[in-house]
Each structure stands twice: as C-alpha cells, then as structure tokens.
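One structure follows; several queries about it will come next.
Removed from the display is one protein chain of the complex; every other protein chain stays in position.
Going by the order they are written in, the chains are A, B and C; count residues from 1 in each one.
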C-alpha cells in the first residue's frame, strides 16, 4: 500500500509502497483510512522536534488524526465489525490500568500514539490501531469530513468540557487563537454553555469567522488585547481564558486577562509562564493543563458534529499528493484543515 | 474439581466434581479461588428469587465474592500474570461500551455476573472471569481475609464514596443497619470524612461494635429511632442517611430521618418507598440509588484494607463444608462473614 | 394604596385600600410593584391549601412573583438605590445562617415568603421585602415583562442548572409538562446544554410551542408516553427526567422513563411516588427534589432573559382587575402567565 514515511529529519517524507499492516493482538483493528488530517505537529515531527520525546524508529508513517472504515478485527474485538465507519482516538489505551478504569485515557500507563510514537500512523491506505480507539459513526458519514475532529477537535472539546462548570450565565470566556483548534472551541462553548464568548486573534478574517461561529465579541490582538478584555469585563477579566496559542507572550496575556478566582486553560504551547506565587494567592487564580481528550470526549464531540453543532472547514488532497498538503500547510496556504483522502 | 452447584431451587446445592474451567477468550483469566464469601444473596438464589431476573441455566456454581491467585491467562491479558494474588470485581465489564469508557462498570452493556447470571461462580476450586475483574493485591495477602470486600465491601464503599462531597465537617451521617455491609460503611465513613456518624440498629451488639469502628453515636432501633435521630440533630435530621436495610419500614424511617436538602442512599432492598412528590419539593430532599461499585471503588477499598483502615470479621469453612456455611448463615449463626477456603 | 387581600378562604379576595408598607429594619426595601405574576399557587392559597403550612394571619396581600422599582431603602442597604429596576427573589433570606453563607438561600433558617407566609405580597402598589431579595436589572427593563421569572422562572432554572452536569452531548432529557414552568425549562436546557430535549405533554399546542423553544422531539401524553420515550432512547430511557407535573400518574411515568443511573427531578407536586427499594438498587436511579432556587439562580436567569435566550408569554391585567386575572387562570383562559400591572 501507499504510505507517507519519514526517513530522515529536515527532509520531505516520501510516498512509499509498503506492506499493509496486520493484526498482532486480540484487540487490534485494521482501518481503511478515509481521511487523515495534516497537523502542525506533523511539521514539527519533520523538523525533529519530537525525535527525543517519542524516539520513533525511522522510517515510519506519520498521521495521527484519522477516520475510516474497519477492514479487519482481532479475536477479542466486540465493539466494531468489518465495514463499520469509525473515527479514531489518537492514543489507543490499554483499558486495564487504573487511569483507564477511571476513564482517563490520556493518563494510560501503556498507551501508544500511532504517527507520533514509534508506530505507523494514518497517512496511508491502512492503519493498525485497537478496538479501544474506535468511535463508531453513522454509516453515512464521510470520514474525510470528520477526521480533523480526531485530534484538533477532541483537544478543543476536552478543554471546553472541563471549563463548563465554571461558565454559567453571567460569566465571560476568552478564546485566544481562533485557528484550527480555537474555531472548534468557540463552537463547543456555544453548544455547551451560555457564557459570553470573547475571541482574541491577530487575524481579522479569523475574527469574522469567529463571529459567525458564536463569538459574542471579538478583539484584535494588536498589543492592547489585555486592556480590551478588561474593558469588556468591567475591569475584572474573564472567568475562563482558553489559550490556544500559549507562546510569544500570549501566555502572559492570558494570565493577565484572567479574573480573580478565574482559570487560564493552557492548550497551545511553545512559551513559558512566569508568575509570582503571590499572584496565585492574591487573585486565587488557577492555571489548568490540558492534553488531547478522553474517548468519551471524542464520542460526545461526534454527537455535536452529527447534530451540526460543530462544523469544520477542510481542504482535501489525494494521499498521493500528501507533500502538497504538507508544503501548503507550512506555507500558510491551507484554509481550515488539510485532509488526505484515498 | 469440587464446586458448589445449584441443581434445583428450594433444595440444598450439592458439592459436585466437575471439570475445571478453561480460557475461552483473549481477556479470560482462570483464578484459583483462595476465599469465596457466602452472601445472603446466595440464600435468595437458592430460594429462586433470582431465577427470573438472571435466568441461570441449572445446574450452576454459585459464589460471587471471590479472591485468589491467577492460574491461567488469555492471550490479551496484560495486567496480571500467573501467580498474582487478586481480588475480583463481581461483574466483569467489557471495557468498550460508553459506560465502561466513563468508568461506570456497573452500567456496562455487556457485563456478566459469575455466580448470579448464567455463569459459574467462585464456590469452587477454580473460577473463570476476565482480566477486567482483577485487582492485584500485595502477594502476601491471604485471599480469604479480603474476599468479602469483593461484594459486601465494594457496595458499602461505593455508596459512602458518592456521599463524601455531602459530608463535610458539621454534617451528620446516619448508617441504618450495622451488619455485613453497614459495619464496613462505618469504617469507610470514618476513613474518608469527618462527619458525625450515627448508627441505627436493632441489635445492641452490633451497636457496640459500631462504636469501636468509628460511630460517634448509636441509636437502638426500637420504634423511636426517627425521634432519636431528630433529637441528635436539633430537629433537622441527617444530611445523609445510608440505608443498608431498606425494608420493613426502615426505608420510610430513612426518609423521615433525612434533613431538608439531604439525601437518602438506598443500598439495602426489599421494601417500598411511598413519598408524596410535595415532600421532595418542600424539603428539596433526594433519594439516591446504589449498586455494587466500580473497579476503582474496589481498588480504593483495597488501599484502605491494606492500610488497616477497614477490617472484616470472618468465619472460615473448608469448601467441602460449604453446606454448613450456608446453613449457619440461614440460621443466623455466622459472626461476620462466612468464607469458603480451599 | 390598592392591594389584593385574602380575607377568608374559599371566597374571592378583595381589592382593598390599605396603608403603604414602611421600612422596619436596616435591610428592608420598599418596591413599587411594576409586575406581579398570578400563579396557580395563589389559587391554592384561596382554597386554603396553604393555611396550615404557612398560617398567614388574615387578611393579607397575596402575590409572590414580583418585579418593580426601588422606592425606599433601609439604613444598611448598599446594593440597590431608590429608582433601581429590580426583580425580587420570592423568599428573602437572612444572609447570616450557615445555609445562606453557603449560597443555599432556600434552606435559610430565618427566611419569609411575602404573599405566602404571614407577610404581605406583591399584588399591590408597593411591597416590602429586603435588600437580599433584589436582583438589579437594566434600567430599561419593563418589570411586567420579567416578573414571572421571579417564581416560575427561577424554579425551572434551578432544576435545569442542577441537571447540567448530567446532560453532556449524547444524553437525553425529558421535560414532562410544557406549561408555565416547563416552557421555561425547555429554553434553559437549550441555552445551557447540548442534550437532546424530549418534551411530553397532553396538549398538542404546548408541544408545538415546545418545538419552537428548542425541543428536539415531542411526545403526546396519551397513555403511551413511557413507551414512546423508551423508543426514542433505544429502550434505555432518559438520563434526566424533569417532571413539572408530578401528579396523576405522571410521577410514576417519570420514574419509568428514567434510564439506569439516571435521575428524576421532581418539580411539580400533588402525586405520590411508590417505588420498591430494589428498583433504586437495580437501576442505580435517583429522585432529586427541587424547590424554587437561589439568588444566583435568579441572577443567572436574568442574564439569559436579557440576552433573549429565555422569553415569556404574558397576558397583562391592571391591578384593579386582579379578580379577572384570577378567574381567567382558574378557568384555564390564560395564555402564558397572567401579570398584574400598575
């Protein structure tokens, strides 16, 4: 089969012809890939940024945002059958450790991450993952339409879901960064809460889109964004700041925008937070970490998607043209999410 | 192997010689039974009370409260190995349905209940269950010492655990029924909260034991127990009533003992609650259902047990003398919990 | 001033000329009434149904659902000033007992309930209440447009607010009774959650309105409503049933419609729940009581109202024609809520 493989860092991957994956354990499933998202993290992989943390053995297939159809199942698989349409949680978990038993998939002691850890990912015709990664979809769903929810979507949803109890009517939530994740976050906030949604971004086009997706107010990130958020909140700041940027100063702004007793949710990364401990005390403010999401997060998000409450802008490329997609993403030419299709 | 099998309702089970169970699926495990609790539910099974609900095919082996050592594992089992000491969650869950993914094992769509549903239980030399039922124990643990925590213990713990957020300092919790489950519930309350614990029981001996296990006050259930609880709470009633009896009027007393904005937890069964809907409104009171517990409940309870914070009184019988244990239980002659040992 | 006073039970109240109320304590406020809702509870008062529970000294002014403008304030009042537009929490609380300190206004040890307890209510030109009852509104608000939120609205909102954590995407909420409270409940559910909303009512017109307000499915209560809800939920039942009826069998239906691990919220009253304790255990189901709501509930609801997310149908009557409003309500001729205006 065809697959996008990284052979060397700082070099384009190649489209190789490799054997199809096979079942190796009772909970394994083989998925015929119907849509594979191209993510900024893929660019970082190519740059070698994940080489140390994940130590994948090269060459390997990238692609960690996938949906498709079940092609084969292991002997212990009972939740999906050949032919089922599925979206895949990016990190298959073991189901047996204490974290799994509590529903905290991302803290699984035995998980792997196809396309990121040393396991072949989904920019290929077929992908091996496990039964525990599979969220069944309505058979009529086109996997390419939803694939981007498997990583970008679940990550935004997870953070919003954790923030819901804080966002009762009368509160304000700031979404900093209305890009790939942020524009999903806005839709999740609008679907799950009646909070006032304020969106901060440098890009006026992104803000215009945000307005259509549910933002109640938008703020151009022109250096005065903290002041603008303060003004919009009578000086108090926002009860919750969902920071999808978290670098280049945005992380400090997010803290400054957070009201007393409020919470800054870190979702993006790249920067460094520097906060005097006195500020945590005086304001009784919190910083909340977030990583991807749980299986139930993804299942819930698919309910929103199938109800039309969360929609995605995608730009499709044939798998054979994967390098175009990667180059376009790198060049900032992709509107919405680039998706590889068979 | 030897096994206690029910052949007919309303008749003593017999100790049969039957083949040892074998692995049938990749997540199966075979456990050498080290301790099998004899529960009042076993008497109800013999009386045919579960015939309709569970429809087991006779003859079958009873025993749903088990601990022991792993004897054999299926191909997909990664959390335990042959020789490990384990206590067994009574209802192995599938790990793949939405309830399982949220950690709500008892609502699993595909669970079974060895010794209760149409699956052989643990009053035998060996038991087949699955990897998902196994909570690993310190190797030095004697399974017979802890087996009763597998059902009686987890059930009491689960209810207490759900009540913890309601039981901050200054509140009162009533434990109605200080028997097999209740005396564990008292210890769990004392370990997990600083609430005032009031124990209600007909039996002065049970109340004396309750005092040693952590009760702050005891009330003889002599027909004036509601008034006594009211007096102990300045007329308000208790914030939480854990009703381990829930029959013969105790269920109504539990409601009457519950303070405005309080909650009655139903754990025992047999009676019927009759409450005007106005009383739910006027008092803003709740009735909370409870069934067994989750895998993490059992794992947490074993932490308490291994720290000596929950202890059990048991009376051991050789497996060959299982009928003595059953008869003694029926005759009210068992102090603590009857446990069958190899 | 003019006021609607009950002199005798089972007899129409009369419109009397009585002295205006005066400040009696430092937290008192006098409110010029701009809108006073006429509630079914007022009919029950006239029938003497509250005579024993509340024991008001006759004659007294009824009306417990009020909004207006501050006319006078006591020496300790700091949150509102003369001229402010306000909606009034129906039960002024003391602010000093432990329940108040925890934000649980309805459990205040020292509260009173103007128009219901032995204190004059709001079917009058002026009303005495306290600073703690006052939720400030945008000055442009017409009190008559929002008065019904002070009792019907807060009660529906409170129950929905408590249910929100249970109503993540993929769940189903049944609203039983789409009348005065229920139609507000539907709007609150749609604003605060992405649950699927199923509305059950006998009246097709009420169901048609429900569809416009956010119901995803409607069910005619024709005796098959339990089966219909089961069908809509693949046999499982609803995760939450908000029962705004709770009499004449609806309360039993609500229980039957509730899924395993689900919760029935009792908001209406009049009937009696009869449930075997085994059913609480086997299904791990809950019954949750609800009464009116907290001050913050009312403040949050006003945010929804001022954002247009909750709207009311009202039918206004001059205070002088209060008896017409009462008779129309009794005769089932009021569309939406009857409101007395100055």
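Keep this in mind: a residue touches a chain if its C-beta (ideal position, glycine included) is under 8 Å from a C-beta of that chain, and two chains touch if they have at least 3 such contacts.
Note that the structure is predicted; figures quoted are calculated from it, not measured.
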item	value
Among A:78, A:203, A:286 or A:321, residue touching the chain not depicted	A:286
Contact with the hidden chain (one of A:114, A:214 or A:268)	A:268
Selected from A:71, A:246, A:319 or A:339 as touching the chain missing from the view	A:246
Candidate in contact with the missing chain, chosen from C:106, C:131 or C:173	C:131
Missing-partner contacts on subunit C, residue numbers	25-27, 74-76, 78-79, 94-98, 101-103, 105, 110, 131-132, 294-296, 299
Where the unshown chain meets subunit A, residue by residue	98-99, 104, 106-107, 170, 243, 246-247, 251, 260-261, 266-291
Chain not shown, touching residues in subunit B	161, 164-165, 168-170, 191-194, 299-301, 303-304, 307, 309
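Going forward, only the chains that are shown with their structure count from here on.
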item	value
Where subunit A and subunit B are represented by their mean Cα positions, the distance between them in whole Å	41
Residues within subunit A bordering two or more other chains	299
